[in-house]
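Working notes, beginning with the structure itself.
For this view, one protein chain was removed and the others were kept in their places.
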Amino acid sequence: MSADRRTLAPFGRRRVPIVDRCEYGSYVVLRCLDEAGPAPRPGQFYMLAAAEAWGGGEGERPFLPRAFSVLRATPESELHFLLEAVGPGTKRLGALAEGEELWLAGPFGVGFAPPAEQRRPLLVGGGVGIAPLAIWQDELGLDATVLLGFRDAAHAEGAAVLAEARLATDDGSVGHRGLVTDLLIQELDHTDDARAAVYACGPPPMLEAVRALCAERGVPAQLALESGMACGYGACFGCVVPTRAGYVRLCLEGPVLDAELLETALIPGTGHG
Amino acid sequence: MSADRRTLAPFGRRRVPIVDRCEYGSYVVLRCLDEAGPAPRPGQFYMLAAAEAWGGGEGERPFLPRAFSVLRATPESELHFLLEAVGPGTKRLGALAEGEELWLAGPFGVGFAPPAEQRRPLLVGGGVGIAPLAIWQDELGLDATVLLGFRDAAHAEGAAVLAEARLATDDGSVGHRGLVTDLLIQELDHTDDARAAVYACGPPPMLEAVRALCAERGVPAQLALESGMACGYGACFGCVVPTRAGYVRLCLEGPVLDAELLETALIPGTGHG
Amino acid sequence: MSVRFCGIELAHPIINGSGTFDAIAARRAFGDTLLDEFPFAAFVSKTVTVEPRQGNPPPRLWEVAGGLINSIGLPNKGLDGYLAQDLPELARLPVPLIVNVMGFTREEVARLVAAFAEREEVAALELNVSCPNVETGLIMGADPRETAALVTRVRPLTTKPIVVKLTPNATDPAAVAAAAEASGADAVSLINTLRGMALHPRTREPWLGGRTGGVSGAAVRSIALAQVSAVANRVAIPVVGMGGVQSGGDAADVLDAGATLVAVGTESFRDPAAACRISRELESLDRGQARPPDETPKQ
Partner (left out) sequence: MSVRFCGIELAHPIINGSGTFDAIAARRAFGDTLLDEFPFAAFVSKTVTVEPRQGNPPPRLWEVAGGLINSIGLPNKGLDGYLAQDLPELARLPVPLIVNVMGFTREEVARLVAAFAEREEVAALELNVSCPNVETGLIMGADPRETAALVTRVRPLTTKPIVVKLTPNATDPAAVAAAAEASGADAVSLINTLRGMALHPRTREPWLGGRTGGVSGAAVRSIALAQVSAVANRVAIPVVGMGGVQSGGDAADVLDAGATLVAVGTESFRDPAAACRISRELESLDRGQARPPDETPKQ
């Protein structure tokens, strides 16, 4: 397992074909062929835009590319992304068909750090935030426990992109009725805190609950955060999140941050729309 | 034959489906179903925009709808349009597939006036300007002589939308090698000028040649002009063309104008791109 | 959704931007159904000047990202032509009429205001102050003192509401608005178009017959919102906000930024009945409820 958390990106963006598109309930998985790009590290992300007709949607947007965690990277240079249509950018990307093309730049940011020896990885995901956990599970293997939370059954279909996950849904339609953090508490209650390492990605309130929980128990946690991004490579200073060390550019120092660095995972301007 | 040159448009724009798309050489014919709209008069036009992804093209355009002469209207409420991709708007419209939708407003403007009795209609078209002549031929019937000019063979395929046309091409690949005005001179030479009525649509230099020719011979001519339009219904004052009576809004007083009204058919900002 | 603006009762808060809808022409294109479904709660007519103007030579339009540049050049029949031909027709519209006027000197503006001062067909006057005062060389609406002098000059001439239409091409539109208010204006409207330019793709000379023009549409929306907000925070008189409004959500933004009315301009080019849609969408937003319960409504 490589300990390096950042794969450098080729300079510029590249035009890549969509080789497959499929739906998992409320989500779309796009697969594209990135032959000119390197293998990303789990937790890294790419900036994506449709090569044609990017714009002219709701309010004449999108204009900027959109950030997406890599869901999975194959040895055949395929990159997979998991999308949920929440606005003009994700709507356009989700409508792309096989054979259409993407502008893609990346991989950007730093990914997950491997757990310290003796620590068992617990992967906690919510909603579309499960994406980076899939590639991380690919690397960690099946020792990693996976806990996923979704709004309802249509969203819970997304769980199919990971293996052997325990599920929670808000409406109880699949798995545990309640929050994925309920499952995390159960897991932690059955594990020696000194032997756990948490990796989480999901909506800000979930991440904040995970952060608080792990802080209380002294369990190390890494959180893959989101924030509004214009560039993805440190150019715009737009994606800062407040940390104990001041504002940091999430695209450069994250998107995976040690939970300890944060006073809160509730980042202004994200997930509150 | 109705002598009325203007059919009123329903107020607002309407969303209509494309029911067929086909190519004629360099041109695309889009057929859409306009069940809520009235039958247009030959020479009238519509403002069209793709219902989805209108924008985000070259230079983040198109933004405004685009003007198109109606090519043909069927009793089943189909409207046909002939397009040539010359910029972001025509490119996007020409890429629409059956089942996709248009925003459509119209019919707008005034169409052709029927020829005075005893006058034989001569329809003269150049390039994509053949469009309004098709619906006019549908109404006039086969007494009307049709003369069409094109750049080359790929464009000359567009002639298939009219019946029994004599052709000229710049490169001589189809029909007469030279200008369509050569054919017009031949026709006029074989006709008593007092018995001819010319209807022309095409690029500004062609229209100007037709205008000058007809003025010289005292043959009445109606010219379907173009100018940059934002609205199509008189709201923006953007589409004015200079006439002997001052500037007139082409969308309101045209697009068909009596040639006599013009000192020149070379309208600034059109066809010179 | 009815709203009171300078004492005028309006059915809803959506009106048109001057020069972006010609009700007389639209009736020729759409017939009388236009009157049944009239999209605006008040109608603002295109700028009237003392003398007739043919406007700028074509081309007058250039499309830009999310908008357009126009150099129309204020074509109009002049005061006499407007009074004789347009006013009687516009008086028949089913909504109050606001007449927009512009002069190249204070006296010209005074003459225009005086001409409409007593006309009962006219509900209010809007002063387009985006042009230079030929006497001082200053853009009337870019300089607070110019604006104050102008409003002071014309205020006594009429008891009708006077709306000052501000130019966005100014360092501090809020200061101009405050000067207009202090001099007796009843309302301000903004934004007019932003100065813009395009080159002919081939000749490399300015494309527009007027060389430069004014930018409008979605592209200016957030610039307009900033100016509307700055102005509304500075003055107590009502504000008519406009610039790139395309949806009920955009209109709600303008109202929440402090405007009393919202004007729709360029979007009517894309959709002749845009204003009907926008007021419908605005109504369905149920804006009171959209606020989170823990938040006190903004005034």
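Brief remarks on what is shown
For reference, chains read A, B and C in written order, and residue numbers begin at 1 within each chain.
Rule of thumb we're sticking to: a contact is a pair of C-beta atoms (placed from the backbone, for glycine too) under 8 Å apart; a residue touches a chain by one contact, two chains touch by 3 or more.
Just so it is clear, the model here is predicted, and its values are computed rather than measured.
In the full assembly, the chain not pictured is in contact with A, B, C, by the touch criterion defined above.
Taking the complete complex into account, C:Ala170 is the one of C:Ala23, C:Leu87, C:Ala170 or C:Val239 that touches the chain left out. Only one of C:Arg53, C:Arg195 or C:Arg280 touches the chain withheld from this view, namely C:Arg195.
The omitted chain makes contact with just one of the residues A:Leu33, A:Ile185, A:Ala212 or A:Ala230: A:Ala230. When the full complex is taken into account, the listed residue touching the unshown chain is C:Ile139, out of C:Cys6, C:Leu90, C:Val109 or C:Ile139. The omitted chain makes contact with subunit A at the following residues, 6, 8-13, 49, 55, 59-65, 103, 105, 108, 227-242, 246-247, 249, 252, 267-270, 272-273. Of the residues in subunit C, those that touch the hidden partner chain are 62, 64-67, 69, 139, 142-143, 169-171, 194-199, 201-205, 212, 215, 217-223, 225-227, 229, 244, 249, 253, 256-257, 290-292, 295, 298. In the full complex, subunit B makes contact with the omitted chain through residues 59-60.
The working rule: only the chains that are shown with their structure count from here on.
Here the chain at the heart of the structure, going by C-alpha means, is C. In whole angstrom, the spacing between the mean C-alpha positions of subunit A and subunit B is 53.
Subunit B and subunit C, compared by their mean Cα positions, are separated by 35 Å. For subunit C, the set of residues that touch two or more other chains comprises 66, 218.
Multi-chain contact residues of subunit B (touching two or more other chains): 55, 60, 62-63.
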